[in-house]
Structure formats: structure tokens, C-alpha cells
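Note that one protein chain is taken out, while the other chains of the complex remain in position.
For subunit A:
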Amino acid sequence: MSELTRADVAHLAGLARIELSDDELDKMVGELGIILESVATVQNAPIGDVAPMSHPMPLVNVTRPDEVRPSLAAEAALSGAPEQDQQRFSVPRILDED
């Protein structure tokens, strides 16, 4: 059984794009350890030859005719945007300086 370290949790939080404070990290390490130990019991189930199940019902690909139909107007789509500019979502810089 692998142990979650503080560095692991910090790395995972980075992957999940959550900037945890030091206090939050301290608390999360202990809590996640307990939860992980409990959920790891799935490995004790008799799952040797069992096919994994991702979904309760058989999934079928659903398509529709390729026809134009009404959709959100630009104004409605942008109505919740933190910032907008010229009918577009305005975002912070996406590239690093170097």
C-alpha cells in the first residue's frame, strides 16, 4: 500500500489546478490517507477475471441530423463571463514569459 506524502498531495493539487495553502495541505494529507486506506479495500474483492464496468447502461453513440438549429446567442453565452472583450471571452495570458 502506497503512502501519500505531503509532496504527493501538493503535486496532485497542482495537477488539479488547486492552489492549496500550507494549512490546507497539512490537513488534506491526513484525511486523504485515511480515505485512501479505506477505499483501497476494493483490491480485496474477488475481481480476478471480472470485466470492468464504466456505466450502468449499455452506451450507444447518439447522433442527430447535421442541421442548423437554434443555439445560445453570443450575448447569452458571454453573460456569465468574468471578463469579455469584442464578443469574446477575455482570459489572462496563456503563455509563460520565457
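The criterion applied here is as follows: a contact is a pair of C-beta atoms (placed from the backbone, for glycine too) under 8 Å apart; a residue touches a chain by one contact, two chains touch by 3 or more; residues count from 1.
In this section, contacts and distances are computed from a predicted model.
Student: Leaving aside the chains you can see, what is the UniProt protein name of the one that's missing? Options: "Chemotaxis protein CheW", "LPXTG cell wall anchor domain-containing protein", "Amino acid permease" or "Glutamyl-tRNA(Gln) amidotransferase subunit A".
Tutor: Of "Chemotaxis protein CheW", "LPXTG cell wall anchor domain-containing protein", "Amino acid permease" or "Glutamyl-tRNA(Gln) amidotransferase subunit A", the absent chain's UniProt record names it "Glutamyl-tRNA(Gln) amidotransferase subunit A".
Student: List the subunit A residues touching the unshown chain?
Tutor: On the side of subunit A, residues 2, 4, 8-9, 12-21, 24, 27-28, 31-32, 34-36, 38-47, 50-57, 59, 61-62, 64, 72, 76-77, 79-83, 89, 91-96 touch the unshown chain.
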